[in-house]
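This is the structure I have questions about; it appears just below.
One protein chain omitted, others in place.
Right after this comes subunit A.
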Amino acid sequence: MKTSYAFILAGGVLALLATAPVFISDYWTGVLLGMTGYVTLATAWALFSGPTRYVSLATVAFFGVGAYTVAVLNDIMPYPLVLLCAAGIGITMALVVGLSTLRLAGVYFVIFTFGLAELVRQTVSWWEVNVTYTMGRYVFLPFEGRHIYWQLLALAAVTFLISWSIGRSRIGLALKALGDDETVAAHSGVDVTRIKLLLFVISSTIITLVGAIQAPRWTYIEPSIVFNPTVSFMTLIMALLGGAMRLWGPLVGAIPLFLLFEWLSGTFPDHFSIILGLMFILIVFVMPNGVLAKFDSLRKGSKL
């Protein structure tokens, strides 16, 4: 019963969010758009990195590939097909990367994923320079902010649904074991590598789609625009702030942080970077496990 109420509530909120662009200005639609993009990115990121505790900095590699796919294909095939292609490329890339690296652990994985983002960017640049002789591609799709926002909102809903159902499935159980102790999980019969790979592919595909959906907003795309490492760091810090181990954690982190960044860049355009750095330090020192965990521990503390 409780679950069905939650679904009704979630559906209501979703409907409300979907109708919002009719009532609010283009600017606030833009804010909602950016926020939904990051909520989706952070949730997709946490889908893999939360339970496995593999900190990935490859977000922008997939995000950029999605955007580039749209840039390359948007004038030769219909848009839905372009999105399918982007998803396909995301899956393929995630499989290749996952198969070759998910045996890495700890800091090696972090370094690898950071390198991957740069590798993909350089490969795309090299290809464009030496094979196609084009730097900078145009995306002329008839989308305004709200159209992109609706697509992102749908993707966000799907992402939450996936995250929720994984949490309740056998895979979710296996994941909990895996996150607690990989060796023990492997000994108990959990196919560790396969599960990690599956999650990595799902998470990466969603991230690729976020990039693909957002691309039409920039009209012009070149590697330095879509492979901006800030995307990886923002996603990471948002998921960590909320708590990457919980379904709603990334959302709880992404929304306030995004609004804060927006407020900072509107109000203190010249001091943004300094304040941002201080924020990061604060988050890491005060609530290393995320806001939700902090609330939990505070509540438990008061009960005692």
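By definition in this document, a residue touches a chain if its C-beta (ideal position, glycine included) is under 8 Å from a C-beta of that chain, and two chains touch if they have at least 3 such contacts; residues count from 1.
Please note the rule applied: contacts and distances are computed from a predicted model.
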item	value
Chain not displayed: protein name in its UniProt record ("Twin-arginine translocation pathway signal protein", "histidine kinase", "Archease domain-containing protein" or "N-methylglutamate synthase subunit B")	"Twin-arginine translocation pathway signal protein"
Residue in contact with the excluded chain [from A:Y27, A:Y108 or A:F295]	A:Y27
Listed residues A:P80, A:G189 or A:P269, member touching the removed chain	A:P269
Touching residues on subunit A - with respect to the absent chain	25-31, 34, 122, 125-126, 128-130, 133-136, 138, 140, 144-145, 214, 217-222, 224-226, 228, 230, 262, 265-266, 269-270, 272-273
